[in-house]
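Every protein chain of the complex appears in place save one, which is left out.
Up next is subunit A:
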Amino acid sequence: MARMTMIEAIRDAQDICMERDDKVVVFGQDVGYFGGVFRCTKGLQEKYGPQRCFDTPINESGIVGAAIGMGAYGLRPCVEIQFADYMYPAYDQIVSEAARLRHRSNKDFIAPLTIRMPTGGGIFGGQTHSQSPEALFAHVSGLKTVIPSNPYDAKGMLIASIEDDDPVIYLEPKRLYNGPFDGHHEAAITPWSKHELGEVPEGHYTVPLGSAAIRRAGSDVTVLAYGTMVHVALAAAEETGVDAEVIDLRSIVPLDLETIKASVEKTGRCVIVHEATRTCGFGAELAALVAHHCFYSLEAPMVRVTGYDTPYPHAHEWDYFPGPARVGKALLHVMETE
């Protein structure tokens, strides 16, 4: 076991996959010599050479399009889009090509890609360094979309993603890169070395895609969250005293519906939390699924705590970000609702 940050865990996962399989290649903007603007690919070019880890032109469609061609050849590209906010030029390649290649060619060609993207806010990133576009991927048939919340999962899920034969959108909450963040921005930052999920096994292991994790068992209300919001929800439960069961979905497609159902059937209440904007966000899908599958167990209307339906602001970071106060209020509200 070693103590790692999320950055180190992500780097380690790529290192292990490159070591084990010559077909794994890593590329994107600034990921080569420099090791990535967040250091997630540090040292990989030095270790594996520029044939396996290299810088690309600033062209997201080119990065993903080239990766699809490589996948069709038989490689396993793990590529980086510098910020999820900049994935839009690649969207045609992701949606029209990577997601559909296996289906439209009847397995003649596949796209075993992993597309890494730092996501989420809480860093004064403003409009184009804070977005959470997961719903735009979850809506697309043929894509897997995953979002780890800690170093242990980050490594195990990234290895699982690279080894997966389907295209995986791997969203990295950048606010969690160096330490867990519960939304208390005024407090000192805790590093991952002081957190139990900063314990990361050495070598190869996987966290299966499509499996949720219960981070806090509880009996009052089920909280469905992923990424940074997992830590916010845990803080909100402690601060309100509501005995919330906090589920870290980890993967939104495929979704671990069984874990969600079992929890809501037990608690009878459900709060859904995400950073992304509300309307047609992934929370809407979660609410629809819970309503359909757990209708007779529900004792109160579900509540969504999300980013507002506005572009992500700069000066109003902490008004926008769904922090522990907003989540806590929702927990208390569903407990009071009959």
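As a convention for this text, a contact is a pair of C-beta atoms (placed from the backbone, for glycine too) under 8 Å apart; a residue touches a chain by one contact, two chains touch by 3 or more; residues count from 1.
The rule we apply is simple: contacts and distances are computed from a predicted model.
Missing chain, UniProt protein name: "2-oxoisovalerate dehydrogenase subunit alpha", from among "Glutamate synthase (NADPH/NADH) small chain", "Na(+)/H(+) antiporter subunit C", "Light-independent protochlorophyllide reductase subunit N" or "2-oxoisovalerate dehydrogenase subunit alpha".
From the options A:Tyr86, A:Phe109, A:Tyr205 or A:Tyr308, the residue with contact to the unseen chain in the full assembly is A:Phe109. Only one residue from A:Arg52, A:Lys155 or A:His274 touches the chain missing from this view: A:Arg52.
Listed by residue number, the positions of subunit A touching the unshown chain are 25, 51-52, 56-57, 59, 61-62, 65-70, 72-75, 89, 92-93, 96-97, 100-110, 141-142, 144, 164-166, 210, 253-255, 257.
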